[in-house]
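For this view, one protein chain was removed and the others were kept in their places.
Letters A, B, C and D mark the chains in the order given here, with residues in each chain numbered from 1 onward.
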Amino acid sequence: MIVRPQQHWLPRLFVWHGSVLPKITSRLLMNFLLSIAVILMLPWYTSLGIKLTVAPFSILGVAIAIFLGFRNNACFARYSEARMLWGQLMIASRSLLREVKTTLPDDEGLRHFIQLQIAFAHSLRMTLRRKPQGDVLAKYLTPNDLHNVLNAHSPANRILLLMGEWLGERRAQGALSDVLFSSINQRLHDMSAVLSGCERIFTTPLPFAYSLILHRTVYLFCIMLPFALVVDLHFMTPFISVLISYTFISLDTLAEELEDPFGEEDNDLPLDAISSAIEIDLLQMVDADVLPHKMTPGKNYQLT
Amino acid sequence: MIVRPQQHWLPRLFVWHGSVLPKITSRLLMNFLLSIAVILMLPWYTSLGIKLTVAPFSILGVAIAIFLGFRNNACFARYSEARMLWGQLMIASRSLLREVKTTLPDDEGLRHFIQLQIAFAHSLRMTLRRKPQGDVLAKYLTPNDLHNVLNAHSPANRILLLMGEWLGERRAQGALSDVLFSSINQRLHDMSAVLSGCERIFTTPLPFAYSLILHRTVYLFCIMLPFALVVDLHFMTPFISVLISYTFISLDTLAEELEDPFGEEDNDLPLDAISSAIEIDLLQMVDADVLPHKMTPGKNYQLT
Amino acid sequence: MIVRPQQHWLPRLFVWHGSVLPKITSRLLMNFLLSIAVILMLPWYTSLGIKLTVAPFSILGVAIAIFLGFRNNACFARYSEARMLWGQLMIASRSLLREVKTTLPDDEGLRHFIQLQIAFAHSLRMTLRRKPQGDVLAKYLTPNDLHNVLNAHSPANRILLLMGEWLGERRAQGALSDVLFSSINQRLHDMSAVLSGCERIFTTPLPFAYSLILHRTVYLFCIMLPFALVVDLHFMTPFISVLISYTFISLDTLAEELEDPFGEEDNDLPLDAISSAIEIDLLQMVDADVLPHKMTPGKNYQLT
Amino acid sequence: MIVRPQQHWLPRLFVWHGSVLPKITSRLLMNFLLSIAVILMLPWYTSLGIKLTVAPFSILGVAIAIFLGFRNNACFARYSEARMLWGQLMIASRSLLREVKTTLPDDEGLRHFIQLQIAFAHSLRMTLRRKPQGDVLAKYLTPNDLHNVLNAHSPANRILLLMGEWLGERRAQGALSDVLFSSINQRLHDMSAVLSGCERIFTTPLPFAYSLILHRTVYLFCIMLPFALVVDLHFMTPFISVLISYTFISLDTLAEELEDPFGEEDNDLPLDAISSAIEIDLLQMVDADVLPHKMTPGKNYQLT
Partner (left out) sequence: MIVRPQQHWLPRLFVWHGSVLPKITSRLLMNFLLSIAVILMLPWYTSLGIKLTVAPFSILGVAIAIFLGFRNNACFARYSEARMLWGQLMIASRSLLREVKTTLPDDEGLRHFIQLQIAFAHSLRMTLRRKPQGDVLAKYLTPNDLHNVLNAHSPANRILLLMGEWLGERRAQGALSDVLFSSINQRLHDMSAVLSGCERIFTTPLPFAYSLILHRTVYLFCIMLPFALVVDLHFMTPFISVLISYTFISLDTLAEELEDPFGEEDNDLPLDAISSAIEIDLLQMVDADVLPHKMTPGKNYQLT
């Protein structure tokens, strides 16, 4: 995702990419067809004494809107927290390098330490996207380290341990006093907090029943809505029914997308761009010669 | 709980396990039967001049939905905080071990210290699930320690004290400087915060009246609803009444489940899986040979 | 308050203790009687051309429900924060003792230090409940200290100062290095934060107008409601009016209870039990022989 | 503000002071008169084919209530945060003095340091109330310091600098080790956070348009309401219209009061009382002989 160039309010109504509309078109179409069927069937089932009115749907609509609002809030909070954790990774990475560089300005292993830092960001990204990370990490780790990292239950945590050991060696050699060692260690702890925070969001979705109850009530509500609207609106039923269904179903669907912010769908976090930015920033801080290219948004202004 | 494989929106409407539906089926059935009784009794009590309309129920429905929304939020916040506390236990456990291992790389008691760390997680888990913990802890503690831990008012707090004493001995021997000792102690303090946080959620439910008032109004609302709907909807009353009741009662019931996140119901936290993950992670950090098996979800994609 | 044994949903509808129902029975009864009076007076005032309809009450009902929801949230946040502060007192007390005990294992004054810690918890409790604390504190403090503490503007803050001086003496004697002294001092700072936090909740209620406006609109709404309902509902007016009034008035009343969480009403915090738990935990950490009894809930599952 | 003695629910309905009612009486009166005018004009403008119904006002009323609720929340959050910042000033002031006193028990300049601490609280208070502070600070500062403080862009920040220099001198003289110096400095940093936090609330109101849009819609809603109500309610229009207007306008007005919590209106923070409490507490911690009087609430239970 990325900031789109500001649009006039009118053309924006017709944007297709990045909205959830493509995902739910078929459901809205079914709602439209159902509404037409309801109009045609109206005389028949009215003759059976069956009728629905809008009033009870008003109660139900408000209740669902309130609960859906709370759930959307909860899902958005996950998305927000995930973004904030990656922001904290940026903070910790920069501060860690700044502190190491200013206290050990002449250390020859500094370049190796930066490789570990960059590897941490990429390893976390690949883990959260359920992708194999061997190829990516091979660029940054020694074969032996790579072997240990890939075999670990949590690869990124193993990289943290490698960074801790790098610092521990400097302390054992007397290059780092205990004060500086424990102060720099605090940054590793911050990165550990980012790691566990992401793992938490990744492994613990919203309570399943929470999503399910709302999913069910939203769909039942939308399915029964045409029956209630048809008495008053007749030929206008399909249009109003689809409009109301769009409001509810699109927010239900968006909530689902936001619930897992680490995916690669339109509204997910651009982890590729963020970890690339961390890499560029760290390398620039030691005036490295070769930098990866800064990622630029593709068509539809989308970053991955 | 665990991430289920993504389902199409349609089959998901019929999921049974993990939802609260099985719990409330009988209540919804009673609502259905009551609605039918109301249809049959309608001519009789109309003749007595008794009538109800939907309008006052609309006021009541909105009010209950708002209050229920706030309560669900409060219960979900407990669930969320509980999960976050266990995430912080993960953070603290890894950081603690990393710091101890990198500052005391050759300490022979390290394996014993890890056992204490693992015992802490299991002890907390057993306490929160109101289960006896002697058998579980015997694997990790010496008989003497085990005796003291089991007799303590808060067993996990006693384990923390043992860890503190382990560190205090290293300080007394000069292996740990005061700076490192107090830096590592900060991690014990983090674990103490997790412990007390979980105890707080465990011993202090929502104010009883808060749950009770909503419970009462939800049920009274659902019981009187058919009387109000029947005038307009007649034969459709049972269906709409059950749909509205489902929305309100299922959220009331889910709130109750989430209020105590440490239980072993469908929507509770998978403490077994989390503490097992902590154990695996810690053992891998010292390249232990034998690791417990990683827990995998059972049928219905459920972790304990 | 305490976790009640889980009840079936049906009997729970009739629970009396711990709910706010006993407090508001008379008001609901008045509403009932008013409703009956309204039914009797209906022909008379209709003949005067006076009439009310439900529609404007619907607008008002929704608005009040929303505002009441926000206010309940604010009051519950006070209750929650108060509980969290006492949880932080538990954390700080345990960590403080653990750190003192592991760094000064042979100090003869340790028992005296623990007495100060326990006195702090009891002093805070008695202050928040506006009770005289001389008798309680006499068990833990020397006569001289007791005199100073009782004369202080904030007794608990004076106890903190005594604890600081105890630590300061150890530092002056060389038993505590500056690093350990300032690390342990952080725990005193935590306790100071708990103290001031509780004082803040204690002395600063919600803005008075906030409670008052809602109180007024809730009661005016409930008083005028029967006049609006009677046109449609006639004989059913008293029942629906009382049900709606119960929903609004009980939440207004509960909000008031939660606003002052340190009281001794049904839904207030069990400060006796919490401070007793702190005392037991601390004494057990030094293997004291005599412990106070753990508090158990009385009839109605109520802790004080 | 202060805790009023608990009142019976009935007399509380008629409380005048501390509520926002006095402020808005004229507006409610105008609404009442407008309603009467509307009743008189009804036959005339109905004959012109102009009519309004309650239904669209129901949509508008709910929308405004929701937005007003969110805005009230935002304003209350400012009030709450402001109170919390002053609570943190209390925490930092006590801890700072405790740490200085226990590490420098025999320092002759301690009394001077306390004067600086007290001056900080008063200077912050006077700044937030836009009052001249020369006379107040002259009691606590030397003429030279006073001159520098009064000329500073942020007087309280200058006092913090004086406190830092006091500590810096002790460090330069060897009375404070670097560890203690940086530990005590953390408290100055806490006070700096309180200062900037208060300045932020003071200089940055809610986005102007946020208040304005709600202000406008609330008033337009209340002005048009009688036209919609009169068709159904006729003679009752003025009463219901005023009741609904009271609900909306009083909350709009209260939100405005809470938005600037540092003022001296009825529902603002009692900064005089809080800073006086800080002064008493600090002086008592060094057993000063002369203490300022504790502030007690005036008539209407109001503190300044």
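We adopt the following convention: a residue touches a chain if its C-beta (ideal position, glycine included) is under 8 Å from a C-beta of that chain, and two chains touch if they have at least 3 such contacts.
All values reported here derive from a predicted model rather than from experimental measurement.
J.: Check the options D:179, D:230 or D:271 and report the residue that touches the missing chain.
T.: D:179
J.: Out of D:112, D:129 or D:171, which is the one that touches the chain we can't see?
T.: D:171
J.: Of A:62, A:110, A:136 or A:223, which one is in contact with the hidden chain?
T.: Of these options, the touching residue for the absent chain is A:62.
J.: Out of D:42, D:110 or D:161, which is the one that touches the chain we can't see?
T.: With D:42, D:110 or D:161 as choices, the missing chain is touched by D:161.
J.: Please output the residues of subunit D touching the missing chain, sorted low to high.
T.: Residues 27, 48-53, 55-56, 58-60, 62-64, 66-67, 69-70, 74, 152-154, 157-158, 160-161, 164-165, 167-168, 171-172, 178-179, 181-182, 185, 188-189, 192-193, 195-197, 199-200, 203-205, 207-210, 212-213, 215-217, 219-221, 224, 260 of subunit D touch the chain that is not shown.
J.: Going by the touch rule given at the top, which residues of subunit A touch the chain that is not shown?
T.: 1-4, 9, 12-13, 15, 18-20, 54-55, 57-58, 61-62, 64-66, 68-69, 72-73, 76, 79, 83-84, 87-88, 90-91, 94-95, 98-99, 101-103, 105, 177, 179-180, 183, 229, 232-236, 240, 243-244, 246-248, 250-251, 254, 257-258, 266-267, 269, 277, 280-281, 284-285, 294
Here is the rule we use: only the chains that are shown with their structure count from here on.
J.: Minus subunit C, work out the clusters of chains still connected through touching contacts.
T.: A, B | D
J.: Cα superposition of subunit A onto subunit D: how big is the rotation, rounded to the nearest 5°?
T.: 145
J.: Roughly how far is subunit B from subunit D, centre to centre by C-alpha average, rounded to an integer in Å?
T.: A distance of 38 Å separates the two centres.
J.: Find every residue in subunit D that makes contact with two or more other chains and list them.
T.: Subunit D, residues with two or more chain partners: not present.
J.: Make each chain a node and each touching pair an edge, then name the shape: line, ring, star, complete, other.
T.: line
J.: Which two-chain combinations qualify as touching?
T.: So, checking each combination of chains, I get A-B, B-C, C-D as the touching pairs.
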